[in-house]
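What follows is a set of notes on a single structure, which appears directly below.
One protein chain omitted, others in place.
We just call them A and B in the order they show up, numbering each chain from 1.
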Amino acid sequence: MFNAKKITALALTASTIACSAALLSSAAHAQDKQLTIAMITHAQAGDTFWDIIRKGANMAAKKDNIKLIYLSDPTADKEAQLIDNVVQQHVDGIALTLAFPDAMAKAVKAAHAANIPIVGFNAGGDDWKKADLLGYVGQDENIAGAAVGEKLNGEGAKSVLCVDQQQGAVQLEERCNGIKKTFKGKYQILYTTGYDMPTVKSRVQAKLQQDTGIDYVVTLGAPFAPTVLDAIGAVGSKAKLGTFDLTPEAVKLIQGGKLQWAIDQQPFVEGYMAVDLLWLNKVNGDVVGGGGPVLTGPAFVNKSNVDEVAKFAKAGTR
Amino acid sequence: MTEKADTVPLRQQYQPQSYWKQILKRPEAGALGGAILVFVFFWLMAPPFRQFSAFTTVLYQASTIGIPAVAVALLMIGGEFDLSAGVAVTASSLAASMFTTQLFGNLWVGAFCALIFALAIGALNGWLLIRTKLHSFLVTLGTFLMLQGLNIAITKLVTGNVATRDISGMPGFDSLQTIFASNIMVGHAQISIAIVYWLLFVALATWVLLRTKVGNWIFAVGGQGESARAVGVPVKQVKIGLFMLVGFSCWFLSMHLLFSYNTVQSGAGIGNELLYIAASVVGGCLMTGGYGSAVGSALGAFIFGMTTEGVIYADWDPDWFQFFVGAMLLLATVVNTWIRARAMKGK
Partner (left out) sequence: MARSETPIIQLKGVGKNYGNVNALRGVNLTVRQGEVTCILGDNGAGKSTLISIIAGLFAHDEGEYLVDEKARRFSSPREALNLGIAAVYQTLALVPLLPVWRNFFLGSEIVRGWGPFRQLDTRKMWDATQDELQRMGINLEDLEQPVGTLSGGQRQVVAIARAIHFGARVLILDEPTAALGVAQSGLVLRYVAQAARDQGIGVIFITHNPHHAFLVGDHFIVLSRGEVELDAPRADLTLDNLMFHMAGGTGLSTLEHELHSAPPAATVA
């Protein structure tokens, strides 16, 4: 199957890089100088997805003997400020999410001027080259969105509702645009405000009451899937549900058949690889990706392969 | 003296005014006008808004703001702010979840510990306010940020993740879910029990405010603390009590959230404290204290619920969502102020 193949391919790339890293790590230890790498994201604090990214980054840091500084802020100017901050600390490398490319351009330039290598991950798949980053790890959100659109076509959906939890975030917009591009039926978007679950529930309810023709809902973040499922039940809608990303709850819902699928970008790998790529560059001058992004997704998790994923999800790394 | 009493004009009747005039003079009169306006507006603009099930959806959204807002309104009448209320809700659900999963294994015990915890936050807020004599805005801003940090740090420390584990299926879940998060089906409309509790709390708070000693004290403490102290009102106790009441309301909402949604993201709740305050102010509470009503806070929450859901029912461009919500709230508030100004003049 296409999905399974893709996953193995990804796993292979990941493991080769990991192996090479392991080999090189002895060399680094010989240097006996600990690198300091900053990871800057647009995460809202207390979000499961970002925590998995961080776990991956921590693992790479531990293995490569790196001191990792993790900073995050969900607003554009603050995230840019964080970059300035670590540049002033003279870190050895920066891994960042290019969520607000324009707002961050100046800070990125300052980092270039200070000769600090930057690797992008998770957000900014369209912009990382323009910003002159060393590499990019992540899922191409447009491709992921397009894959979802095709999937919906395949399942015969006529009218889809996209639930976006953070209006204006570029990677979420890209997902939506991807769906819009390939999906043949009626497409609508609904914005909610972060993790305020009652708001999510009532807004989705309202939307489903307003347009009773909606037969598929896609959440752009997995923590919202159970809540949206509630809302669908509450208004007696027949709509099916799919989600971007993965949480242990989402895994359970897929196992129970209530959630059709989750599209996994493997956040653990994103965090891990972003740090590791910087380390490779510092220690060995490597640039990975061959001018393109290092793709970690999209990979569909559905009833056929969910059990494999479940045990890692339980450990909090998928 | 007795001859004199006979000559003075007849004693005024108790509550001599017409019903209509009395309603107009109430603090929530403006909010009532605003609510009617917004309701009629969406009734005309959005056909799906007219269904009964839409009404219950709006009420549900309103109730999740309204439950803490009732307590916040009382606190504001008592002359204080609480910025920590939004994250205190999340903190309470996290506490209940973690006490259960890590220590006791029973949700009843966990819920009880969370209640103690929430009341303690309130008491701490009040105690700090009285000890430091700082404005409550500053004190609770401090506790707000501290709680926000604690929510994430402790959750991560204890569970290794930033969200709590799914609690469904743990001992006590079913009974507590029935109490805090059950739904009643009326026809095709789902009515959450949170709505029922909300209305109950509003009624209770109104009775306390208008018909009890403590209610009288709350108005006095917020209106002029020094005067209240001079005539023997226990100002400190009233204020600490009010903060603890807000703590209780946060706990109550947190129980609803926990048993409705099973897990808690530790970053949730931020920003909601402003909605509680906004609901109270739209409902007629003065920012300076001493004036306001519980019914007003409910109307404020209702206006907010109608607006956010109404924009969806009207199917307006979602990119403009926040703009419409803001504009509608502003409109409601302007009508509100206009009515209040007229009521004051026409006494």
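Brief remarks follow.
Operating definition for what follows: a residue touches a chain if its C-beta (ideal position, glycine included) is under 8 Å from a C-beta of that chain, and two chains touch if they have at least 3 such contacts.
These numbers were taken from a predicted model, which means no experiment stands behind them.
Note that the absent chain touches B when the full complex is taken as a whole.
Checked against the full complex, the candidates B:A220, B:I240 or B:A314 give a single residue touching the omitted chain, namely B:A220. Contact with the omitted chain, checked across B:A111, B:V233 or B:A314, is made by B:V233. Although one chain is not shown, part of subunit B still touches it, namely residues 1, 4-5, 8-9, 11-12, 14-17, 25, 207, 211-213, 215-217, 219-220, 223-224, 226-228, 230-233, 286, 290-291, 347.
Throughout what follows, only the chains that are shown with their structure count from here on.
Subunit A and subunit B have centres, each the mean of its CA atoms, that are 36 Å apart. Considering their complex, residues 46, 48, 51, 53-54, 57-58, 60-61, 64, 148, 151-152, 155-156, 160-163, 166, 183, 188, 190, 257, 260-263, 265-272, 305, 308-309, 312-313, 315, 318-319, 321-322 of subunit B touch subunit A.
By the touch criterion stated above, subunit A contacts subunit B in their complex at residues 44-48, 50-51, 167, 188-191, 193-199, 201-203, 205-207, 209-211, 223, 226-227, 230, 234-236, 247-249, 252, 316.
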